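Shown here is a partial selection of chains from the complex, left in place.
For clarity, chains are labelled A and B in written order, and residue numbers in each chain start from 1.
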Amino acid sequence: MELDLHLYSVRTDLALEAKELAEGPQRNPIPGVNEEVQEADGIKITRLQVGNEMGSRAIGRTVGNYVTLEVPALRGGDTGLQQKVTEVFAREFEDFMTRIGIGKNSKALIVGLGNWNVTPDSLGPLVVENTLITRQFYELVPDQVEPGYRNVSAVAPGVLGLTGIESSEVVQGIIDRTRPDFIIAIDALASRSLERINTTIQIADIGIHPGSGIGNKRRGLTREILGIPCIAIGVPTVCYASTIVNNVLEMMKTHFGQGTPHTKKIMGMLDEISENERLSLVKEVLEPLGHDLIVTPKEIDEFIEEIANIVASGLNTALHEAVDPTNVGAYTH
Amino acid sequence: MELDLHLYSVRTDLALEAKELAEGPQRNPIPGVNEEVQEADGIKITRLQVGNEMGSRAIGRTVGNYVTLEVPALRGGDTGLQQKVTEVFAREFEDFMTRIGIGKNSKALIVGLGNWNVTPDSLGPLVVENTLITRQFYELVPDQVEPGYRNVSAVAPGVLGLTGIESSEVVQGIIDRTRPDFIIAIDALASRSLERINTTIQIADIGIHPGSGIGNKRRGLTREILGIPCIAIGVPTVCYASTIVNNVLEMMKTHFGQGTPHTKKIMGMLDEISENERLSLVKEVLEPLGHDLIVTPKEIDEFIEEIANIVASGLNTALHEAVDPTNVGAYTH
């Protein structure tokens, strides 16, 4: 029962949002969590470092590095901005690899998580379709591979409902056989903020954790389990319906708190509603279809294609020295 | 401004729901609207007839016939039930054609509205892919067409964002050239009730109207405009986020109304919030992404494929005498 209610509380896959929730409205600094913010050209870069167990517990995220790009104007369809974001993402991803010790010749396996049949969950497979794959040449004609190209393979393992197999099992099986040096896992995420949907990219070195993502991806793809670094790239493409409902309740408090003495009284009473009462209210609203209702913009197909293109082009640029912003278009479709 | 707020009020594409809203909680009968309900095998059939202008104004729907199949258990994946619904839908559709005077040899053009790239909007194109097309044989080898097959063509005109052309313009152009006797337009709808998503099929003889459906389908496909009957088949596959927010507010009233004297006081005050206050609250919550946020179950890909299969098989059975429930599987993919 408590578990059930937990599903209706505010859910986010972004470390940045978890930190914001932990800070509260007063934005109290959190011990053990280091933050560095940089902003230029309409792109806000936040580099979070969860340095120890205390910080980890405080925000409910694993110890590790999290880089978040926020580009509020990204849904506007401005192709110049898209190119800029691709370049910034490529540079940040390259820096990220360097920082966690991944060398120029390390072999990469790109994993596109998610369900290709559900538009907002298709980010991972879409990125995989557009990345430059070279491992076959290293295997078949190693002496003919031109310099400047890293050994890269890629797979979209599908979801449990399509294959009957956890995607993590598929990936682990492939790792055992092909022995890459590191993993890049791409996944669609859920945000608690509508503004961040399709405007935000998160890079993290903590792998993919149970229950993350919007698909059925139970067990983890982590360094501990796989024995090699696993960089997770996530883009929020949906939020849960429960988030919307929670937002209404929040908004009502604010709304009534700013009103007449009469409405202020309502707010006082809303404040008194216990957390459990609140959650059961949310549950009641969403009951008919369960807690897995997702909220997504109607134009999700365009947004997802644009952002998949940014991530794929960025990865191609960051992974292969021979690819740069002037020729990257030729490698993606 | 008023227009804007209007977008955040309760929206539904189902005549049944429009009627329920007009009836209010007391379920007052509506003059000019005739209703006949029948229930068997877990399938509820409601035949609404909006007989005159008064009824039309009362529920905000065009004068015409509306048949709705509700099958609450349909999302359960029970293949026996799916077969049963296919048969009932085929029978109802055949009766509907007879009732509005469509003969056995009338030529049909099936129009699959919606965006094939957005899963919950892909119902129309999916149905088109699975219907049995025969017009080419009537054109090329008319004397070789076996008896029992009607002249049927089908097209998925795409959406404005993909083609730059209103789907109604595409369809009208095709009608001018190919001269079908009637149109069957299939479209994904929005419901105001989560229970009805992917469990309900509506058949209506009123065509497709401006602003209906979840895609960009402005101008209408109606008998007045096209000069031939246009049967619309609709399945709610989403509801709007604004519906969820409105549901929360409703639910809170009920919730507090059943509680302690203390919470009852909250309800009283909630009741006093004006309609405009309510709408502006909804607007505020959804502002960041606008009013076109859609809510859909995560497993939408499976639901949509199942229900597209039901509609396509049902149409094949109803349109062609040579196709019956025992061989219909062979015609759909």
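Simple rule for what comes next: a contact is a pair of C-beta atoms (placed from the backbone, for glycine too) under 8 Å apart; a residue touches a chain by one contact, two chains touch by 3 or more.
The structure presented is a predicted model; accordingly, all values stated were derived computationally and were not measured.
Peer 1: One sequence, 2 chains in place: how many copies belong to the entire complex?
Peer 2: This complex, considered in full, is made up of 4 identical copies.
Here, only the chains that are shown with their structure count from here on.
Peer 1: Of all residues in chain A, which touch chain B in the complex?
Peer 2: Result: residues 115, 117-119, 121, 161, 193-195, 197, 214-215, 241, 244-245, 247-249, 251-252, 255, 262-263, 265-266, 269-270, 272, 281-282, 284-286, 288-290, 292-302 of chain A touch chain B.
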